[in-house]
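A single protein chain has been removed from this complex, and every other one stays in its place.
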Amino acid sequence: MKRRDFLKFIGAGGIGTGLGILFGQAIKPPGSKLIPYLIPPEDVIPGLANWYASLCTQCSAGCGVLVKVMDGRAKKVEGNPLHPVSNGKLCVRGQSGVQTLYNPDRITGPMKRKGARGSNSFEPISWDEAIREVSGKLKELSSKGEAEKLYLLSSSLGGHLGMLADDFMAGFGSSNSIKYDLFDNRNLRYANKSTMGLDAIPHYDIENTQYLLSFGADFASTWLSPVALSRGYGEMRQGGHSARGKFVQVEPRLSLTAANADDWVPAKPGTEAILALAIAREIVESGHYKGSDVSAWKSLLAPFGRTYAAGVTDVDKGKIRTIAKEFMNARPSLAIGGESISGYSNGVSGLVAINILNHVAGNLGIEGGVQPNSSDLFAGRRADRVGPGIDALIKAANGSGIGLLLHYNNNPAFTTPGSAHAVEAIKNVPYIASFSSFMDETTALADIILPSHTSFEDWGDDFTDPAPGFQVATLMQPVVSPVFKTRSLGDTIIGLGKGVGGAAAAKMPEGTYAEHLKDSWSGLYTRNKAMNASELTFERFWRDTLAKGGWWKESKPKMSKLKVSARSAARHISKEPAKFEGDNSQYPLYLIPYAQAGHLDGRGANVPWLQELPDPITSVVWGSWVEINPKTASRLGVKMGDMVEIESPYGKILSPVFVYEGIRPDTVAVPIGQGHKLYGRYAENRGANPLEVLPPTVDSRTGAYALNSTRVRIVKTGRPGDLVKMDVSTDELGRNIVQTVPPGGAPHKDTSHH
Amino acid sequence: MDNISYNEINDDVVRTMTKTTWKYWALLIFCASMAGVLWFGAWAYQIYAGQGVTGLNTPTFWGIYLANFVFWIGISHSGTLLSAILFITATPWRRSIYRSAEAITFFSVLTAAVFIFVHMGRPWNFYWTMPYFTTRELWVNFTSPIMFDVFAISTYMTSSVIFLYFGSIPDLAAVRDKVTGWRKPVYTYLSLGWRGTDAEWHWLSKSYTFFAVFIIPLAVSVHSIVSWDFALSTVPGLNKTIFAPYFVVGAIFSGTAAIVTLMACYRKAMKVEKYITLMHFDKLCMLLLVMSLLWSYINVVEVFSGWYANTSAENETLMYRMFMKPHAYMYWLMILTNSILPLLFIFKSLRRSIFICIIVSIGINVGMWIERYLIVATSLPRKFLPNMWHDYIPSLIEISMTIGSIFFFVMLFLIFVKLWPSISIYEVKEDIGIPMRKGFKRH
Partner (left out) sequence: MSGILTRLKDKLASYRVPGYRTKFDYKWTMVVDLDRCNGCEACVVACYAENNLPVVGKRDCDISRRFSWIRIERYVEGTYPDVKVKFIPIMCQHCDAAPCEIGCPVYATYHNQDGLNVQVYNRCVGTFTCATYCTYDVRRFNWFTYKWDAPLEQQLNPDVTVREMGVMEKCTFCIQRIRVAKDTAKDEGRKVQEGDMKTACEQSCPTDAITFGDLNDPHSKVSKLAKSPRRYRLLEELDTDPSVIYLKRVMEDRKGSGHGTSHG
């Protein structure tokens, strides 16, 4: 028997379970029935598992999943083996999807604010009441002629939900859709668009590269599409290639990804762009670059001499030359830039420098290099992924420019620098309605909460970006009936639109969001030749697509050529390293706040599995820490586990010390994700949020907050911290536990490769 | 003892059983309640809440309970060995102390046995470790050292009870003949109709000799087997071929020390100084000195062989045990009490000082407890994979049960002296009127 048979792919819409559950028992009090169904839907056999294909929404990578459902309950999430992003695999957060669904701290039904704003005191109301009240407020706003004062603040809404929200906003008469996530890669999109004209995140083909040069892209835990890229990494190392790919990581702290690199280059924080350009210069000067505009490049890169770069970056001259040589000689090679380089005050510049590097080495548009995703196969409109930055919203709120704020599932109160004063700004908004599923710091500011389903209860879709070199549309279907009295956000929007009336109502579809989704796909199907080529009817296509988890082309399309022009690049590069707030003498240490696999931007903190999952590098559980080099620690007189204050010109936080060899002596690093004041029993009052001490620096080109933009000082408290780490000793003591062979010491791959 | 009459002995011994002061009751009630609260109360809580109330962890799954188990089994060697060895070597000074020593054996095995159940995750299923017949033919695992324990300890407990009982029959009869009231039928029953005929003495002597011979290898094997619980593992610090003799020597060492302590208290409390004399202490302390030297030797061998093996695992365990937090101070305290203090007994005058005897013997018992404790508490936290190392710190519940077990043991002994002739009447009588043996001085 093949695994494929073992997993039953079932399209809920086609067979009726999902719809039956969803519409038949749309709102059912939790735990009211011991046995989920008195008369079970026909495909439910007690004790037998059904596997439903759906979508992971724990991050924006859009992995296709299969959910094991038994007796109406979601039991396990696995990667959908047919899905080209997940390839049947999942990351730690994807695996935890069921603990989001069954999280004990979900908002269980609509609620209205009772106490003062932000006091987190609410009373339950009915859905009808809730919709009536919010539509009333909306009507009031538009009758005052202040429709522009409606703001929508949400995480990136992929697929048709985003379009529905856009329709609603447009119908209402507002253009203020703010999509914000801490790691929404807006700098990368901007850099790619302005230098390569690519309004998307391309596919970085790690799998087929022979030399990977990563500037702080922590793809093993969080960057872009960790599952897809990790799969590529495994293949690069022991895949069916002629040689094992080499991997060099440049970043100030040895991240999980750097721990897997053959070489770690801890360049001085803020100078990585200069390093990249110096490498690019070496390549151009060596004659490797054969483009017609070679002289333009030569003059553009002239200031980035090896000697200058070595002085600024703290990386050996010889090393710069070696990397340059290896990078251009290994064919294909690939440079990528992640959070640590895009998080500087000149983040876009660093990412541009990496595009230059790929361009001059000849890695653009080739297998094993940077591959553009094929043009939008849907031949229709797509929701904008990023749009204006959150700083626009804060400004508007402070200037009383917001009359009504609709909020969904993002948490700027936690994910913006404390010095940006997002909470104070949002508090200025006269009326806030939130559709969030969890009571986080931002949701608690709302006047009314209309909680949405989580992904396994809801319909949806996503046009995955970054995609694996070709366009992927993933479908999300309800795999269980709603656990609480929540609603599909699509249905809530439709309800509000209809409630408001006028143009907004006219733009709303008839019927439910589920029906709307199907209709929209029907439209896609009609417009898209590739989709309707193979199938007879839409119904048939829809059923198969639901069962399969989405639609994608089976093979990669021909790659279009990409290039970076020296002229477009010139606007972005500079000889200056990135700027850091705080005077060197007062604040001697660079602060690197970074995303950690389990918590990402803090959203994973309410999942018990992820709290108890040891950090892959430090093995710390249930808390946060600050990584300090042993030399620095001994200079400061602190040791492992001591509680210290991390103080920047903008504030201070408390955190226990983690003494770590893998960090520069002039740098400290703090993981993002803990330090929640609200967000459920597992997350609250645990650890510290490094964003609280950041300056409000944004990259003016993109509106992205610069995470790596302040210096700090470490102040001893003399108290022990609450560090709980699972590894007692990381010294192997010569016991041959993790055995190694040098490259070339054994065949790079085994004959039996799978 | 020359001027003690036969009758006086009978009277003295029966007096220890029948004349009870309020102090006795106070002590008994105190011990019983301490045992009840500290041990059985804590245990009840542990059964209710789970083994999690201990300080045990991964990888230190064995802690203070196992140390206590081994310690009490060690104590138990006092009695049997002392009584049996000295009996077959016809050493006369054993006579007035052996009965109590045998009782100590029984009570300490009992205490040890309870610790087996205390340390189990599901003690209510204890009988699954017995090879009882079931229709499912679920048998026990005869290759498990724990299984060896089950057999060894149950055999040992049974044998030591029988040994104690057989040796007591004539005395039970003597008591029967003296007591009145409710005691009369009890001792009539217990003495099994003993009349003191020649045939009865003959058979008693035969069977007692048989048990004495039988119980010596048994006692040696029991502690060897207990050592195999550790030695048959692969764990550095536990996997030691020297463990069986080390444990047996330690057992006799600690058992003898326990007897010294107890005798010192007992003779004072029961006013039987004329039966348990300084000569007895002199002999016992000599034995302690010999055992201390043997123990020290084996301890050095253990450290040496670990060091000589020079594997990272052995070295780390040794370093951890001897020089590192949190247990190193215990190691050196143990060396002081077990190897250095007993050297005082080189001097005869010190062997005859009850005060010194008590100090040193209590010291030895503390040291021997530490030895057992360190074996588990410093080996398991440093197994093969350094990532998984973890210190063990006992919880209050565990400490409470450890202290409670001492009260339990004392309580059992207190009950014993009231119910049983705790000095052998008939053997002490053998001393009287019998021509003095060579080299046997009286005082």
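Letters A and B mark the chains as written, and numbering starts fresh at 1 in each.
One rule holds in what follows: a contact is a pair of C-beta atoms (placed from the backbone, for glycine too) under 8 Å apart; a residue touches a chain by one contact, two chains touch by 3 or more.
Here the structure is a predicted model, which is why all the values come from computation and not from measurement.
Q: Based on the whole complex, identify which of A:Lys139, A:Arg244, A:Lys298 or A:Lys579 touches the chain you can't see.
A: A:Arg244
Q: Out of A:Ser60, A:Ser455, A:Ser488 or A:Gln611, point to the residue that touches the absent chain in the complete complex.
A: Going through A:Ser60, A:Ser455, A:Ser488 or A:Gln611 one by one, A:Gln611 is the residue touching the chain not shown.
Q: Quick one: which of A:Ile125, A:Ala170, A:Ala530 or A:Val724 touches the chain that's been left out?
A: Touches the omitted chain: A:Val724.
Q: Of the listed residues A:Gly197, A:Gly318 or A:Pro743, which contacts the missing chain in the full complex?
A: Candidates A:Gly197, A:Gly318 or A:Pro743; residue touching the omitted chain: A:Pro743.
Q: Please identify which residue in B:Ser144, B:Thr158, B:Ser205 or B:Thr241 touches the non-displayed chain.
A: Once the missing chain is taken into account, the touching residue is B:Ser144.
Q: For chain B, enumerate the residues touching the unshown chain of the complex.
A: Contact residues on chain B toward the absent chain are 49-52, 55-59, 61-62, 119-123, 125-126, 128-129, 138-141, 143-147, 150, 229, 232-235, 380, 383-388, 390.
Q: State which residues belonging to chain A touch the missing partner chain.
A: So the residues of chain A touching the missing chain come out as 1-3, 6, 30-31, 47, 49, 70-71, 73-79, 88-92, 94-96, 98-99, 101-104, 220-221, 226-227, 230-231, 233-235, 237-238, 244, 254, 256-257, 259-260, 262-264, 266, 483, 597, 608-614, 616-617, 619, 621-623, 629-631, 661-665, 681, 722, 724, 726-728, 730-732, 734-743, 745-748, 750-752, 754.
Methods note: only the chains that are shown with their structure count from here on.
Q: Just curious, how far off is chain B from chain A if you go by their C-alpha centres, in Å?
A: 65
Q: Mind listing the chain A positions that touch chain B in their complex?
A: Going through chain A, the ones touching chain B are 619, 726-735, 737.
Q: Looking at the complex, which residues from chain B come into contact with chain A?
A: Chain B residues touching chain A: 312-313, 316, 384-391.
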